[in-house]
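Contents: one structure, followed by commentary.
Heads up, one of the protein chains got dropped from this complex, but the rest are sitting where they should.
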Amino acid sequence: MDPLRDRPPRGGRRAKLHAIIFGVRSPAAKGFDVGLLVVIVLSVLTVLLESVPAINATYGTPLRVAEWFFTVVFTVEYALRLWTVAHPRSYALSFFGIVDLLAIVPTYLSALVSGTQSLAAVRGIRLLRVFRVLKLVRHMTEAKVLTAAIVASRPKIVVFLTGVLSVAVIFGTVMYLIEGDEAGFTSIPTSIYWAVVTMTTVGYGDIAPRTPLGQFLALALMILGYAIIAVPTGIVSAELSRAQPQARPRARSRRSCDECGRSGLAPDAAYCDACGAEL
Amino acid sequence: MDPLRDRPPRGGRRAKLHAIIFGVRSPAAKGFDVGLLVVIVLSVLTVLLESVPAINATYGTPLRVAEWFFTVVFTVEYALRLWTVAHPRSYALSFFGIVDLLAIVPTYLSALVSGTQSLAAVRGIRLLRVFRVLKLVRHMTEAKVLTAAIVASRPKIVVFLTGVLSVAVIFGTVMYLIEGDEAGFTSIPTSIYWAVVTMTTVGYGDIAPRTPLGQFLALALMILGYAIIAVPTGIVSAELSRAQPQARPRARSRRSCDECGRSGLAPDAAYCDACGAEL
Amino acid sequence: MDPLRDRPPRGGRRAKLHAIIFGVRSPAAKGFDVGLLVVIVLSVLTVLLESVPAINATYGTPLRVAEWFFTVVFTVEYALRLWTVAHPRSYALSFFGIVDLLAIVPTYLSALVSGTQSLAAVRGIRLLRVFRVLKLVRHMTEAKVLTAAIVASRPKIVVFLTGVLSVAVIFGTVMYLIEGDEAGFTSIPTSIYWAVVTMTTVGYGDIAPRTPLGQFLALALMILGYAIIAVPTGIVSAELSRAQPQARPRARSRRSCDECGRSGLAPDAAYCDACGAEL
Partner (left out) sequence: MDPLRDRPPRGGRRAKLHAIIFGVRSPAAKGFDVGLLVVIVLSVLTVLLESVPAINATYGTPLRVAEWFFTVVFTVEYALRLWTVAHPRSYALSFFGIVDLLAIVPTYLSALVSGTQSLAAVRGIRLLRVFRVLKLVRHMTEAKVLTAAIVASRPKIVVFLTGVLSVAVIFGTVMYLIEGDEAGFTSIPTSIYWAVVTMTTVGYGDIAPRTPLGQFLALALMILGYAIIAVPTGIVSAELSRAQPQARPRARSRRSCDECGRSGLAPDAAYCDACGAEL
């Protein structure tokens, strides 16, 4: 169920809060949105900065304080959302309901666990907070057109990816036979990794062919990748071109006047616009 | 001859099996397709995993068992296909006939050869099994539109590739003169390899110019490549845009004649244009 | 205010100079433009060459002389522009006014400061001169179409970039957990840097995954990036296709009937096609 329409009975405080939290037009709703946006970005930045050893050593305490502040804000937000929708359960199980819960649970969990469990587990749990970035999706209204264009091209994209992976499997296997261990092609999966790195033109250079035959095959793969990259681009371009309402040419009808023979009269014309005869 | 239409005489068990194996609509045919798809993917995964030294050392035996299982499945599949088509020979010589054969031969060959021949040859033969991935092509029905768009752009792509290779040959030769051995430009073919790596924006970095003049030429080549990549993309985009049935302009109306049943009459027609009846 | 239209009173020497400096059509104005273009390019080249230690050691004095020559030229240009426009203040505060000032101030500043301040500050100030390259923008008349296409696609581009960054944050965090320090993933910001380097297919290779799981995720990210690059290309393609005047479909005139108010009458209509009144 769409939480935007999952309104509580009109008139009460819950309805007003619902309009502020889930609405997008009123000044209060806009203010709430912008405030939340800022808090989301800041809270993700906190997670990122905490992972930098130098910063964590110096600013560890303020970062942890900020962290708890954001967690409280998101907890209040989550509670209000649960309280204001008419069907809390369907909200809680929706995509955004889960994202909103995921934004607060890790901090509480890490507080509970920190004493008893290993450091790695705590670290992993704390980092889950970075999924708060998904809360941003709620604010991307423009995303729908793009998503629609991608979804419409999905079958072609699946075929395209299967093709790319098949080419990568075959080239990877052949390169594994030709190049061998010393150039970094230590197994077929590693060689496939190299083939995808090459086809997508990423080109790390951690693995690179050394024999002339291997370099020749690599060239073929690069040019193939270069040509293939045109395909998804073409697909999405064509899809987007089609999605856009082209300046429609307002086709004039092919009606013509019996009196004077003038053609191209408007479909709803009652009189000829050249001689004035009734049609 | 298209195996789909290469049906045996109707009515017998062969005809029923043919419908299951080569068909695409009936539940049995769909089940067969999905099952085969799973077996193909698993068998390719087996080949990949076997090549990883650590995995082969631990799970060598189960992988070899799985391998023989897949080979038997593909052998049965191949035999059934041969048996159910009306003209086995034309199937055996078709693209998919050869792919299906290639999927089973390497395992038998490697069993025969292993005692007497060198390890490298056996390894090479066993890896041929990876071409089983080509069996997937049979299941990519969407591929036709893409293939058609690529085939339609083929002459332009040939010209484009000739142009790219000519530029690579000229830049490679000039860089070979400018940079010399210590930067990695040890021969013209190697320099051409570098030129293609650069133009396609792969950029491994195993060979890179060091002199200012060389770096300047590299810049020119990169920007050229950056501009050139637009060409194949543009070609395929334009081709795909054209292939797609554009929101058809001026759909003829859905009016049809009560008299003769002719449909698609003009919206303003007063008489049926097929039988002359008044509408 | 547009300096092109910010003309002084006609007739005097100021008006003539204004026509030469801000105009684009007369031979004198074209000569001024080309001369300025050459001086801008040469002055930027001077800044670049000065930063090369070997060149600065040998040609330091001529470069410094050239530098003062260009500064004087730009100072005269700035003074003339200030003098010839009717409202010097609005010019001085416009984008190009600030760029023109920025082109001369650093040289004077570095002469003043060099005695008393640290070398790093002087170097920083001197390098500000490179922003002279922005003076080129004045000469790019074709840029408007491109800028318009980009501006029109802006909301889509913002959504697209937010999406790219969200993907980078999530993949970066996960890779930080999987790979750890020894592969170069020393903090989440560094891992996000790696994720963007990979998604955009730049692929420096200074940081690269080493564990199989990490390499698998890297593959997913590359192919995602490969598919995603199609999106902005498609957006701009579609926008540019739309911007171009397509074989325009015979726009109906804006004529309307005084009698009945019907609008969109054909440009050559003699009678209203709705009420038959003579136009």
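Order of writing sets the labels: A, B and C. Residues in every chain begin at 1.
Everything below uses one rule, namely that contacts are C-beta pairs under 8 Å (C-beta built on N, C-alpha and C of every residue); 3 or more make two chains touch, one makes a residue touch a chain.
A quick note: this is a predicted structure, and the numbers were derived from the prediction, not measured.
**Q** Pick out which of B:26, B:58, B:147 or B:215 touches the chain that's been left out of the picture.
**A** B:215
**Q** From the listed residues C:80, C:98, C:127 or C:177, report the one that touches the chain absent from this view.
**A** Spelled out, the listed residue whose C-beta touches the missing chain is C:127.
**Q** List the chain B residues touching the unshown chain?
**A** 155-156, 158-160, 162-163, 166, 169-170, 173, 176-177, 186-189, 192, 198, 201-205, 208, 212, 215, 218-219, 222-223, 225-227, 229-231, 233-235, 237-238, 241-242, 246, 248-250, 264-266, 268-276, 278
**Q** To test your reading of the contact rule: which positions on chain C touch the chain that is missing from view?
**A** Here the touching residues of chain C are 44, 47-49, 51-53, 123-124, 127, 130-131, 133-134, 136-137, 140, 142-143, 145-146, 149-150, 157, 161, 164, 189-190, 193, 196-197, 200-206, 229, 232-233, 235-237, 239-241, 244, 246.
**Q** Tell me where the left-out chain touches chain A, residue by residue.
**A** Chain A touches the missing chain through residues 201-205, 233, 237, 254, 256, 258, 261, 263.
Here is the rule we go by: only the chains that are shown with their structure count from here on.
**Q** Roughly how many whole angstrom separate the Cα centroids of chain A and chain B?
**A** Using C-alpha averages as centres, the distance is 28 Å.
**Q** If you average the Cα atoms of chain B and of chain C to get two centres, how far apart are those centres in Å?
**A** Taking the average C-alpha coordinate of chain B and of chain C, the gap between them is 41 Å.
**Q** Among the residues of chain A, pick out those that touch two or more other chains and give their numbers.
**A** Expected reply: 189, 201-205, 229, 233, 235, 237, 241, 246, 249, 251.
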